[in-house]
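Let's look at subunit A:
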Amino acid sequence: MKDKVALREEGSAATRIVVGMATCGIAAGARPVLNTFVEEVSKAGLLDKVMVTQTGCIGICQYEPVVEVYTPSGKVTYVKVTPEKAKRIVEEHIKGGKVITEYTIGNK
Partner candidate 1 sequence: MIRSHVLICAGSGCTSSKSLYVKEALEKELVRHHLEDEIKVVQTGCFGLCALGPIMIIYPEGTFYSMVTVEDVPEIVEEHLLKGRVVTRLTYKDPAKEEESGPTSLSDTLFFKKQKRVALRNCGVINPENIDEYIAMDGYTALGKVLTEMTPEQVIQVIKDSGLRGRGGGGFPTGMKWQFAANNQADQKYVVCNADEGDPGAFMDRSILEGDPHSVLEAMAIAGYAIGANEGYIYVRAEYPIAIQRLQIAIDQARKYNLLGKNIFNSGFDFDIYLRFGAGAFVCGEETALLTSIEGHRGEPRPRPPFPAVKGLFGKPTIINNVETYANIPEIINKGAEWFQAMGTEKSKGTKVFALGGKIRHTGLVEIPMGTTLREIVYEIGGGIPGGKKFKAAQTGGPSGGCIPASLIDTPVDYDTLTAIGSMMGSGGLIVMDEDNCMVDIAKFFLRFTVDESCGKCVPCRIGTRRMLEILDRITEGKGEEGDIEKLEEMGYSIKATALCGLGQTAPNPVLSTIRYFRDEYEAHIKEKRCPAHVCKALAQYSINPELCKGCSLCAKKCPVGAISGELKKTYVIDVSKCIKCGVCMEVCKFGAVEKK
Partner candidate 2 sequence: MNTVTLTIDGVKVTVPANYTILEAAREANVNIPTLCYLKDVNQIGACRICLVEVKGARGLQAACVSPVGDGMEVKTNTEKLRKYRRFNLELILSNHNRECTTCIRSNSCELQTLCSQLGVNDYPYDGEKSVTKVDDVGPSIVRDNSKCIVCRRCVSTCNNIQDIGAIGVSQRGFKTTIGCIYGKSLAESPCVNCGQCITACPVGALHEKENIDDVWAALNDPNKHVVVQTAPAVRATLGEEFGLPIGTSVTGKMVAALRRLGFAKVFDTDFGADLTIVEEGTELIHRLKEGGVLPMITSCSPGWVKYCETFYPEFIPNLSSCKSPHEMTGAIIKSYYAEKAGIDPKDIYVVSIMPCTAKKFEAQRPELSNNGLQDVDAVLTVRELAKMIKAAGIDFARLPDEDYDKLLGESTGAGVIFGATGGVMEAALRTVYELVTGKTLENVDLTAVRGTDGIKEAEIDLNGKTVRVAVAHGTGNASKLLDMVKNGEKQYDFIEIMGCPGGCVTGGGTPIRSATEVSYIDLKRARAKALYNEDRSKAKRKSHENAELKQLYKDFLGEFGGHKAHELLHTHYQKRDKYTFED
């Protein structure tokens, strides 16, 4: 049990891309978005540093697909993400460290 609990601390240090994959997300097109993230992160050779994972509904179904990027400096919520946007997020945010504000929750 203890080692599993440790996972949380470990996980928070690394960069995580979490895609909402509940019915609402999937219906809005989250599956290709998730696939794009996996491909792009893999192409960038960042698979060991960046974790792409799924999660359930966060409650803002009208803004799905919702993607949250956790980095050591905090969390950013991207909304209405498309595979194209996903590519840009990997390029500019994950690799470049610059948040793409126009895609974020407060600026939809």
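The rule is simple: a contact is a pair of C-beta atoms (placed from the backbone, for glycine too) under 8 Å apart; a residue touches a chain by one contact, two chains touch by 3 or more; residues count from 1.
Selection rule: all candidates are chains of the complex that A comes from, given by their letters.
For clarity, every value in this text was computed on a predicted model and none was experimentally measured.
*Asks:* Sort out for me which candidate, 1 or 2, comes into contact with subunit A in this complex.
*Replies:* In this complex, the candidate that touches subunit A is number 1.
*Asks:* Which bits of subunit A are touching candidate 1 when the two form their complex?
*Replies:* 1, 4-8, 11, 18, 20-24, 26, 53-63, 66, 68, 74-77, 99, 101-102, 104-107
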